[in-house]
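One structure is given below, represented as C-alpha cells, and several questions about it will come after.
Of the protein chains in this complex, all but one are displayed in their positions.
As written, the chains take the letters A and B, and residue 1 is the first residue of each chain.
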Amino acid sequence: MADTIGLEVTRYSPERDVQPALQTFQVPLRKDWTVLDGLNYIKDKVDGSLSFRWSCRMGICGSCGMMVNGEPKLTCATFLSNYAPGPVRVEPLRYFPVIRDLVVAITDFMAKLQAVKPWIVRQQEKPLAEGEYLQTPQQMDLYKQFSMCINCMICYAACPVYGLDPLFTGPAALALAQRYNLDSRDQGAQERLTLLSRDEGIWGCTFVGECTKVCPKHVDPAGAIQQYKLTAAKEWFQSLLMPWATK
Amino acid sequence: MAKRPIEPFLWTLFSAGGVVAALLVPVHLFLQYLAFPLGWLRAPSYERALALAHHPLGRIYLFVLCSLPLFHWAHRFRYTLYDGLQIKHINELIDLFCYGGAVVGTALAGYLLLTMA
Partner (left out) sequence: MVSIAADAVGHEMKQAPAYSEFHPRWYRSRVSTYWWLGKWAHLKFILRELSSVFVAFFVVLTLLQIWAVRSGPEAYAEFQEWLRKPLVITLNVISFFFVLFHAITWFNVAPRAMAVRVGGKRVPDVVIAGSNYAAWVVVSAIVAWLLLGG
C-alpha cells in the first residue's frame, strides 16, 4: 500500500469565490483511516481553513455526510484504503446549498422534518398517575426500522426528485412520519396525512429507490413512503365511501 | 379535509394499472403480437376471436386490460416528464395530455366493446 492518497476537496469561500473548486491534498494512507480522518489531518496539519461538519466519528450522529467520488456517504464510515490508489473526491452533500467548503445549509430539511411532526401526537395526554404507555415487542417491531434514522440527509443527496422539486418532503422526513404513524402510542396519523397528502408531499416520490440503497442505517425510506402512499390511498377511499368510519 | 386531494386516487389507478400491466400484458403481447403474426403458434380463428371478445366476461376483461394500463402510463409518464425533462412548469398541459389521453382511450375501449354486434 502506498504511503499517501490524494484527497480532492471542494473549496468554496463566499467572500472570495463565485463558485466552488477542487483542491488536492495528500494525506497519509493508513489502513484504518476513514475519509473523515483524512479531512481532519488536512485541517490539523495542512490547511486549518478547511470547513466541514463532524461529531461522533462512529456513524451515529449523522453530521459527516458528504459526496465521496460522487456517492453520498458518512465520511466517518468510509475507509480511504477502499479507494487506493485514489485520488478521492470529497464534495459537499448534493442538492443542498453550499455555505462554505464542505458545509451545506440544512434549513430546508429541518423545516420539512418539523412539518411532519416527528413526535408522539396525542388527542389526550395520559395523566402521570395512569403510568407509562405500554407497548409489546410486536408493536415496536412495526416501526422500529424507520426509527433508526440518524437524520444524516444522505438519502436526500441520493434522491433525484428532491434535487428537482423543492416542494418534495424527502425520504427521511417521510420515513419518520411513517415511524410515528405506526407507533401504537401515536394518534396523529390523520394530522400528518392532511399535511402531506397535498401536492408533492408524498406523491412526488416515484420510487427511484436510491434513498434506500444509500441509507447507512438500513431504514428503507423508499419502503416507508410506498407504505405511506398505500395508507393515504386507503384513507382516501374510506373517507369517500364510508365517511363515518374515519376518525 | 378542506379540499379532497386527487393524488391518492390517481396513484391507486396507477398501481392497479401497474398490476394489470405486469400480470397480463406480457403474455398477451407475446402471443397476439409476436407468436401469432410470426407463425410460432396458431392464431385463433376469426370465429373464436369474435366469440372471446363478444362474451360479456370477455368484454369486461378487455375493457380492464385496455383502461387500467392506460392510467398506469398516464401517471408514470406525467412524472417522467416532470422529472426527466424538468418541464413541470407546464404541468397543466402535461396532466391534460396524460390523463386526458387515458380517458379518451378508456372511452374508446368502452365504446368499441359496448357496441360490438
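The definition used in the following text is that a residue touches a chain if its C-beta (ideal position, glycine included) is under 8 Å from a C-beta of that chain, and two chains touch if they have at least 3 such contacts.
Source: prediction; values computed, not measured.
K.L.:
For subunit B, which positions touch the chain that isn't shown here?
P.N.:
Counting over the whole complex, subunit B touches the hidden chain at residues 18-19, 21-34, 36-38, 41-44, 46, 48-50, 52-53, 62, 65-66, 69-70, 72-73, 76-77, 79-80, 84-86, 101, 105, 108-109, 112-113, 116-117.
K.L.:
Which residue numbers on subunit A touch the omitted chain?
P.N.:
Touching the chain left out of view, subunit A contributes residues 12, 14-15, 19-20, 70, 95-100, 105, 107-108, 110-112, 138, 141-142, 160, 162-164, 166, 206-210, 212-213, 220, 222-223, 226-227, 229-230.
As a working rule, only the chains that are shown with their structure count from here on.
K.L.:
Measure off the straight-line distance from the CA centroid of subunit A to the CA centroid of subunit B, and report it in whole Å.
P.N.:
Roughly 37 Å separates the two chain centres.
K.L.:
Note which residues of subunit B are touching subunit A in the complex, please.
P.N.:
1, 4-5, 7-9, 11-12, 15, 76, 79-80, 82-83, 86, 88
K.L.:
Can you check the complex and tell me which residues of subunit A touch subunit B?
P.N.:
Per the stated touch rule, the residues are 160-161, 164-165, 194, 197-199, 203-204, 206, 229, 232-233, 235-237, 239-240.
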